[in-house]
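The structure follows.
Shown here: the complex without one of its protein chains, the others still in place.
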Amino acid sequence: MDKIGIEEMIRSLSTLRTEKMYLKDFFHTWKHSDDEIRATFEVAEILRGMRENNISSRVFDSGLAISLFRDNSTRTRFSFASACNLLGLEVQDLDEGKSQIAHGETVRETANMISFMADVIGIRDDMYIGKGHTYMKTVAQAVEDGHYDGVLEQRPTLVNLQCDIDHPTQSMADALHVINEFGGVENLKGKKLAMTWAYSPSYGKPLSVPQGIIGLFTRFGMDVVLAHPEGYNVMPEMEGVAAKNAQKSGGSFSKVNSMAEAFKDADIVYPKSWAPFSVMEERTKIVETGDQQALKELEKRCLAQNAQFIDWECTEELMSTTREGKALYLHCLPADISGVSCEKGEVAASVFDRYRDPLYKQASFKPYIIAAMIFLAKFRNPSEKLLDLLTDARKRIY
Amino acid sequence: MDKIGIEEMIRSLSTLRTEKMYLKDFFHTWKHSDDEIRATFEVAEILRGMRENNISSRVFDSGLAISLFRDNSTRTRFSFASACNLLGLEVQDLDEGKSQIAHGETVRETANMISFMADVIGIRDDMYIGKGHTYMKTVAQAVEDGHYDGVLEQRPTLVNLQCDIDHPTQSMADALHVINEFGGVENLKGKKLAMTWAYSPSYGKPLSVPQGIIGLFTRFGMDVVLAHPEGYNVMPEMEGVAAKNAQKSGGSFSKVNSMAEAFKDADIVYPKSWAPFSVMEERTKIVETGDQQALKELEKRCLAQNAQFIDWECTEELMSTTREGKALYLHCLPADISGVSCEKGEVAASVFDRYRDPLYKQASFKPYIIAAMIFLAKFRNPSEKLLDLLTDARKRIY
Partner (left out) sequence: MDKIGIEEMIRSLSTLRTEKMYLKDFFHTWKHSDDEIRATFEVAEILRGMRENNISSRVFDSGLAISLFRDNSTRTRFSFASACNLLGLEVQDLDEGKSQIAHGETVRETANMISFMADVIGIRDDMYIGKGHTYMKTVAQAVEDGHYDGVLEQRPTLVNLQCDIDHPTQSMADALHVINEFGGVENLKGKKLAMTWAYSPSYGKPLSVPQGIIGLFTRFGMDVVLAHPEGYNVMPEMEGVAAKNAQKSGGSFSKVNSMAEAFKDADIVYPKSWAPFSVMEERTKIVETGDQQALKELEKRCLAQNAQFIDWECTEELMSTTREGKALYLHCLPADISGVSCEKGEVAASVFDRYRDPLYKQASFKPYIIAAMIFLAKFRNPSEKLLDLLTDARKRIY
């Protein structure tokens, strides 16, 4: 995208209503209007375009972005760091210890103590059903109160870097990738996306990716199919969100218990392992009791159950049944690749290999999506600000 | 504070003598003149005012600030990171391992090796009596020599983020909070402050907070009362500093062995646990021998001794005996709150709850105090530099 293209996209952005994002958080895509979702895509593209044209989008002369990862993460950590650095914010990690499930008052105090000069807080807390989003809301309320009470000079914006319910920076990056591959969001209408469970030799993978995908892609008039073995349900509320979105957008949302059926004539496939919602609930309860023995037994039982569905693998044969045998293969990475990272996994090595470049491109949108979420929360009139940056054209590399 | 207010405060600052702070360190408040203490408060307020008016106070285009925490710390770490970021310095952590007590030559070499491009070094080393300040002096001497010998292009400024003797960034932030609450430092004259020991279910909390408080607040013409059970003495030298300050400032410094007596008609109360000086000395000797058994026995003995004073708690009843029942409650946080963070602790939950906002505000001054200490060490003519920043009015957020 050249400067003319960037300027055009800024004009398009100026027609969208984003004022409700100003000084607010980004938790779940379905809490945001179509304008807001579209604006996030456009700001991401504009920031990417500016960077490719060596135009600085550093809008903070100083400022802190706090990262709080309650789970190991290299990719999301680097995406967040990249996004913040692009805008001029310095990342400071808050390391609370992974295993802790913090309580109300402590969270409130800590949230204020770290936020005196914080412009952004990015949180990843995806491990326990009923916990992650609740924790983020507690932090958000704490800094809201802190700002109201005059403790905090500014109210930091929260960005959900993955919770137990949604993974908006992932699904939005995935969507922006798809939009680019299909040449525009309008071209997604009527396309079939198969979000399907796949076998993995591990258990307990979060639900936030499949939930985030069905919750977002149903907005684009697509035929979204959720496929999984019986019992591997996602949260019922999320199926409701998907159904409602589909109805509104003129698409469809359906469920099947067969990977083959989901793949049939699909334009896009997203085969990925997750743990059943009921197992995630059970696990959370066990973790709260601290019963290591029960945790081991749960794992053993779940792995045995998973083993029944070892044929839920994204093979060449299955891929050949998709639209012209050329469906776009998506994954949030890292994938469990059969014969590479494990004996049997989510995807055949040859399929994964063939889609390596698109997969890496898919991931490349995440830093820009995060930066866009921050940008839209920090500027009441984002298009004006972006036009200023484009006009100034300060070089990123001198 | 608006721009006019900031400009007025800069003019006030310009009348103070701060040239001896230039290129020097900040170790103990009592090593600094009244002008220097006042200048630190004023620069902190000015930097805060500028930030609130979206004026950048980034005075370093590049530069490193090294943090060296020989003890876990979230709050001080974030305060230091915030202060450095506000001025344009990037924090780089030096992680030497907590348990090590480093020796002279190693310290000298390491201090030089990390300082080739360091503008600031912030150190927290509060655990062992006779060690923390000594360590900081060793580092300061090493970089002084390094600069003199042409090894270091610049001499980094040291900021004491808590040692075994003083905790100047805490006591100065506390004081600035009190000054704001009472509407000016001149209003502190004749006010009664009770720095009092309080019960905690742990042992071994550092002495630097009570010592820092009696060492600083006695400068403002206040009646400072230090209260603790018999035997829970602070360092004798520090009582001397407090007495001398009080005499000079026209206030008073006294000691009592009753929390009730200290609270009576107090304008400000600071109930907080600490370990007796003699115990801290004993513990340091044991740690040096590495005798884990002896350490456990010491802990057991001290906890048993503490248990005798479980009624040293800041209750509603005690609070009602303070001036109009409305003394300002201070704490450096986190507090041991009865029935919340422990069964019985330093303060009743209802008291703590009532003072939550002021407590958070108290903490909010620390980043600005640290930034002010750095600023005064880096600019020979701080008021001129601040006036330049105000005139330029470069935006912090674009």
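Labels A and B are assigned to the chains in the order they are written; within every chain, residues are numbered from 1.
The definition used in the following text is that a contact is a pair of C-beta atoms (placed from the backbone, for glycine too) under 8 Å apart; a residue touches a chain by one contact, two chains touch by 3 or more.
Quick caveat: nothing in here was measured; it's all calculated off a predicted structure.
When the missing chain is restored to the complex, the residue among A:D25, A:E45 or A:E90 that touches it is A:E90.
The chain that is not drawn here is touched, among residues B:S33, B:Q92 or B:Q308, by B:Q92. What chain B contributes to its contact with the hidden chain is residues 58-64, 66, 90, 92, 94, 105-106, 109-110, 112-114, 116-119, 146, 149-153, 378, 385, 388-389. For chain A, the residues touching the absent chain in the complete assembly are 48, 51-52, 56-58, 74-75, 78-79, 81-82, 85-88, 90-91, 333-334, 337, 340-341, 357, 360-361, 363-364, 366-367, 394-398.
The rule is short, and it goes like this: only the chains that are shown with their structure count from here on.
When the CA atoms of chain A are superposed on chain B, the rotation angle comes to 120 degrees, reported as a multiple of 5. With centres defined as mean CA coordinates, chain B is found 41 Å away from chain A.
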